[in-house]
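I have a structure I would like to understand better, so I am pasting it below and will then ask my questions one at a time.
The complex appears here without one of its protein chains, the remainder shown in place.
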Amino acid sequence: MTPNSPSTPSRRSFLASTAVAAAAVAGGFPLLAACGGPAQGGKEGATGGKALKAILPKYVPTNLSDPDIPGVNGSSAGYTKLPDPLATSVKGTPGKGGTFKAMTPIWGTVPKKDNAYYTAVNKALGATVRFDPQDGNTYQEKIGAVLAGSDIADIVTIPGWNMQGQIRNAVVSKFADLGPYLSGDKVEKYPNLANIPTGAWQMSVFGGKLRGLPMPSPVIGNAIFYRKDLLDGLGATLPTSADELLAFGREYTDARRKRWAFDDLWVCIQKMFGLLPDAPHYWQLDGDKLVHKIETAEYREALAFARKLHDARVVHPDAEANKDADAKIRFTGGGTLMYNDGTGSWHGLASEQAKANPEFDMRALDLFSADGGKPVLYQDPPAGVFSFINKDLPKERIEELLALVDYIAAPYGTKEFQLINFGVEGTHYTTKDGVPVRTDRGIQEAQPATYLFFASPPHVIAYPDFPEVVKEYAGWMARQAPHVRKPLFFGMQIVEPQRYASLYTPFDDLQKDIRRGRKKVSDIEEAVNTWKKSGGDELRKWYADILEKQGSGR
Amino acid sequence: MKDLELARGITRRQRFLRDRTLLLMTLPAVVLLLVFNYVPLLGNVVAFQEYDPYGAGITGSPFVGTYNFERLFLDNRFWEVLVNTLVIFFTQLVLFFPLPIALALLLNSVLNDRVRAWVQGIIYLPHFFSWVLVVTVFQQMLGGAGLIAQQLRERGIGGFDLMTDPGFFKFLLTAQSVWKDAGWGVIVFLAALAAVNSELYEAAAVDGAGRWRRMWHVTLPALRPVIALLLVLRVGSALNLDFEQILLQRDQVGPGAAEVLDTYIWWTGVRTGDFGYATAAGIFKGVFSVLMVLLANKVAHMLGEQGVYSKR
Partner (left out) sequence: MTAVLMDPQGVRETPLQRIDRTGRRPVWEEEPTRIGQGLKGVSLVAICLVVLGPLWVVLVTSLSDKKTITEAGGLVVWPGTITFEAYEALLSGGAVTRAALVSVGLTVVGTLFSMAVSVLCAYGLSRGNSFGHRPLLMLLMVTMFFGAGLIPTYLLVTGIGLQDSYWSMILPSAISVFNILVLRAFFMGTAPELIESARIDGAGEWRILLTIVMPLSRAVVAVISLFYAVGYWSQWFNAMLYIQDSDKYPLQMILRQLVLQHQVPPGAMGQAVSSGALSSLAVQMAVMILALIPVAVMSPFVQKHFRKGMLIGAVKG
């Protein structure tokens, strides 16, 4: 993930979609696996039906300002202007002077401690939140070790893609049940938390209890971006089918000029072929039989196509060498014409390049079905990142912390949102013609990534400094939204038994091996047979049982 | 030994009193090892458990006997990984190990002190690069979009990509190790060469032995103990390939060629959370290493070398 994109109102959306992108990069890891085993029966499975309804907070949407571009079919609303005056969503000071230690991942610049931004936000909160942001790229190892120890921070952020192995189990053991504070009407005490949609809360139920504070995600968080400026220069037209995409690659790859048509497009290639998402959404119903992603024809077709791109040598060699972290640099440097990323990076790159390369113009490709028809786009989980509260905190401290989180989750167009996302006017940003412009200090210090992880408002597209990006972005999402479908277990937090934890792992390696020319598409069959024999069929039954008892997520 | 001491009339107690200062001196190191190596070593017990690090912990997790070992030995992936590890190890042994010796001989034959010091100073510089840097430099030089591939393309020769070629991976690793550490490895051999008694050379020369015969009959025998020692140690750590170097490049060639025991333990343990299984693999590795050392040492003894330890 490239860090240094100056943050803006919708830094949150950047993160949300980064989350999705990273989850995709993490690939086939069984995201939802936990230790079953004799010792901890009752932790695995899912929660649905009445039990779930009793736990979930009531949804009380707040509507403080109307969007300039309303959302359609579930797409995110766009804001091109900053409302004036700003609304107030929290009265008084939420905190009571407490001090809370927080552990969060970070992909950007690690801010200095005790900077003016932290000081200002903590003052507004009426409490002190002390951050020790950790490198997001090694967060998996870090969180695995930290949770095994006894010294756990008061509030801990765990992105969904880091919930591999036994992390879910740890969540159940180490973090507080927030049901007594938030379930049903109780959430009304925290209006900004009540504004978070039910789907996101449903994802926050771990081991039958509401434990997570969610960061809601957009319905579709990934796109193929292309360089409109470069494509116009080449006189290229946009592909509208898989064959055209391949032809585009052949036409515009010029290795001698160090220009390749594509970076690693796998995440969106899967969408083109209507491939199911990863665990636990990798099932679909064929009649009344559950069929796994790896058993579908789409899986084979998508891999065969990705292999064609490899064979045609139209993918940047560094991408083939798995150097994902450099994808943005390859794209902005003109090394690739198209690349795949979370939609949140749109604004990040646009504002980063605005000064250095005024010609720079990135757009998102309208996704198409491989045969050129309408695509089937499976919806992303409604929440991708969660924060948890240490279960050892006394009741009053948990209540104080929730009040702080409520402040932090204030929606766009409020004073609270402005402070969390931009910092202090005059110090971190200046307002020109109603548009907040970050100062150098703001870019360094005001990293909402830290606070916003605790819980954030529903996803919106709001960049008053780049209204053009808002229009393009919201327009693109509105065009994709009609094609969005919910996967079978949509929005459900399903904890697979430990004995199936490593079942899917080989497929992550296998798909890379096939796409990069190290194995054949036909090698899938043997792997699927092994998968069936070593527990795949049992897992199918296990999921069928969930489907019967808890229902689907649709 | 014992008889000798008994003859001298020194009892164990007297020896203890006599050596108590020496024992005291070893104390800090012994305490460090006990605390940081032996106490956690007890953690290996989780190989026999269905271990849950977050809830039950070591004391509460149920014992499952040799279940994890059974899974390990029945797992095809484990054996593939073991084969990979050994293949990479032998490639490195054959291609890397002789190089520092050859370099040392070459350098030793340079009579000009200053030239020798400069060359030596230059060739061990890369040792101070961390693996991240070495791998980055190699990617930028040899990758598909790297310096060399690009130069070739500009001359109309098709590009190549050594960094993502699984078949080439073992050689790539060796090349990186050579670049990073061959110069550093020279040090020990140069030191050994410096200790060779020059009278032996003179005598050989007087007897009419030429340059090559002297190398064969004087130099190499002088190096034998060092070579034997390093070989035994190397074989003992056969399964200890450079973790960081391989982890950094695992994904670019795929696990088929690049998964080795250490990375496998890392992935199954920390990533998948199957700590019992990963620990079982770790124990296998430890036992295997000790057996290799014993074996290699035995071979060294049979060849008349001392190896790492000797019976006295």
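When the chains are written out, they are named A and B in that same order, and each has its own residue count from 1.
Just so it is clear, a residue touches a chain if its C-beta (ideal position, glycine included) is under 8 Å from a C-beta of that chain, and two chains touch if they have at least 3 such contacts.
Since this is a predicted model, take the numbers as computed values, not measurements.
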(request) Would you indicate which residue among A:M103, A:A242, A:A350 or A:L404 is in contact with the undisplayed chain? (result) A:M103
(request) Would you indicate which residue among B:V64, B:L95, B:L152 or B:V196 is in contact with the undisplayed chain? (result) B:V196
(request) Have a look at B:P166, B:P255 or B:G282 and name the one touching the chain we're not showing. (result) B:G282
(request) Determine and list the subunit B residues touching the chain excluded from the picture. (result) 1, 5, 12, 15-16, 18-26, 28-30, 32-33, 35-44, 46, 53, 58, 103, 106, 109-115, 117, 119-130, 132-133, 136-137, 140-141, 145-147, 150, 179, 181, 183-185, 187-188, 190-192, 194-199, 201-202, 205-206, 210-211, 225-226, 229-230, 233-234, 236-237, 244, 248, 266, 269-270, 275, 278-279, 282, 286, 289-290, 293, 306, 308-312
(request) Determine and list the subunit A residues touching the chain excluded from the picture. (result) 1-6, 103, 107-113, 132-135, 137-138, 141-142, 145, 148-151, 258, 325-326, 328-329, 333, 335, 352-353, 355-357, 440, 443-444
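One rule holds for everything that comes next: only the chains that are shown with their structure count from here on.
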(message) What's the distance between the Cα centroids of subunit A and subunit B, rounded to whole Å?
(response) 41
(message) So in the complex, the part of subunit B that touches subunit A is made up of which residues?
(response) 50, 52-56, 60-62, 77, 139, 143-146, 149-150, 153-154, 159, 161, 163-164, 166, 251-256, 268, 270-274
(request) Under the touch definition given earlier, write down the residues of subunit A that touch subunit B in their complex. (result) 29, 33, 35, 37-40, 140-141, 144-145, 147-148, 164-167, 169-170, 172-174, 255-256, 258, 260, 313, 316-318, 320-323, 335, 498, 501-502, 505-506, 509, 512-513, 516, 518-519
